[in-house]
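Next up is a structure, given as structure tokens.
For this view, one protein chain was removed and the others were kept in their places.
Now for chain A:
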Amino acid sequence: MVQLSSTLLYIAFVLYLIGTFFFGGTIRDKKEGRKTTRWATIGIVITIVGFISQLGYFITRWMAAGHAPVSNLFEFTTFFGMMLVAAFIIIYFIYKTAILGVFTLPVALLVIAYASMFPREITPLIPALQSDWLKIHVTTAAAGEAILAVSFAAGLIYLIRVVDQSKPSKRTFWLEFVLFCLITTLGFVGVSSAFAIADYEAKFQWIDKNGKKTEAIYELPALVGPHKGTLEKESKDRLQPLVEMPAVINAKKLNTVIWSLFGGAVLYVLLRLVLRKRVAAAIQPFVKNVNLDLTDEISYRAVAIGFPVFTLGALIFAMIWAQIAWTRFWGWDPKEVWALITWLFYAAFLHLRLSRGWHGEKSAWLAVIGFAIIMFNLVAVNLVIAGLHSYAGS
């Protein structure tokens, strides 16, 4: 069952990848308007088959584990990717826009690839998670975030289309920055997978901030080493750290961040060398036939649909569960606060749009920032600001 489950996820991943190329094929059709082309039809069919396959992964894993597979960072992030695809499929059938697939599916692919960098075993539930609210709260919250993420994809298309690439400006800089972040995720996945395939492991003895001897296992070569760290015997031939960190800094996580940035930078520089222009400038011709008003509408519509779902899942259901499990509905835990921040942000987005007329480019930038906040909550709050929600493990 577990094996079948993993295989289904793998199939889904490959199908999304193929689906992306088919949606990409629609770009060559110069025809204006919303008439669906053969390429787009094949693309959406492949995407739906991929989605069904991933649903199969979800159900079989649920059966194997006996609880909804949303209980650790791998499972949650994978589910988020699945919801992203589901949200895309729904929006596709409302608006019939193939170009959205070219941007949403790669984001979903990145999310799933990122997820698989975390421990993938089926974990037993700790007492706090043994509740029906696990599936109710987590799935609704993830669905809400995924719908909001579609708004980011649409916003990104809008920005790539409208930002003037003829001269460098603040707008070109930040747009490149957004793309660089996406590429860095790819860098993280690439570097982690490469060393995982090579079975790299370096064991360190180090002294933590309480002066205790501790062991740390690096899966990436240690550019920055732990405090007073020495390689253990079996790892003698591994890379000696170039710099040693003080005890208060988690050197292992910092090392991963450095490697990801490094991988991202290498990819980005290579891209720039090949393209000989900004990455956004290189993509721009592909989106020149995009109907801007429609893109803007999709971006807004996704927020309009996603905001209530997010509120229900990430705040209301969260509060009900917190009251049952932690005795209080609200406790200013970092994850709770960041859900509130996300909610406040999209509330501001809607007010700016509805009452102050922030349409078009301004709205698109806000959609990008909103997604950045969601990703911060998913990545940084789990890994860096550990609180009650830090089910992330290492």
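Keep this in mind: a residue touches a chain if its C-beta (ideal position, glycine included) is under 8 Å from a C-beta of that chain, and two chains touch if they have at least 3 such contacts; residues count from 1.
Here is the rule we use: contacts and distances are computed from a predicted model.
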Which protein name, taken from UniProt, belongs to the chain you can't see among "Sulfite reductase (NADPH) hemoprotein beta-component", "Alpha-D-ribose 1-methylphosphonate 5-phosphate C-P lyase", "ABC transporter ATP-binding protein" or "Cytochrome c biogenesis protein"?
-> "Cytochrome c biogenesis protein"
Checked against the full complex, the residue among A:294, A:314 or A:368 that touches the missing chain is A:294
Of the candidates A:257, A:282, A:325 or A:375, the residue in contact with the absent chain is A:325
Where the unshown chain meets chain A, residue by residue = 1-2, 64-66, 95, 119, 121-124, 126-128, 130-131, 133, 158, 162, 209, 248, 292-294, 297, 300-301, 304-305, 307-308, 311-312, 316, 319, 323-325, 327-329, 331-334, 337-338, 340-341, 344-345, 347-348, 351-352, 354-362, 381, 385, 387, 393
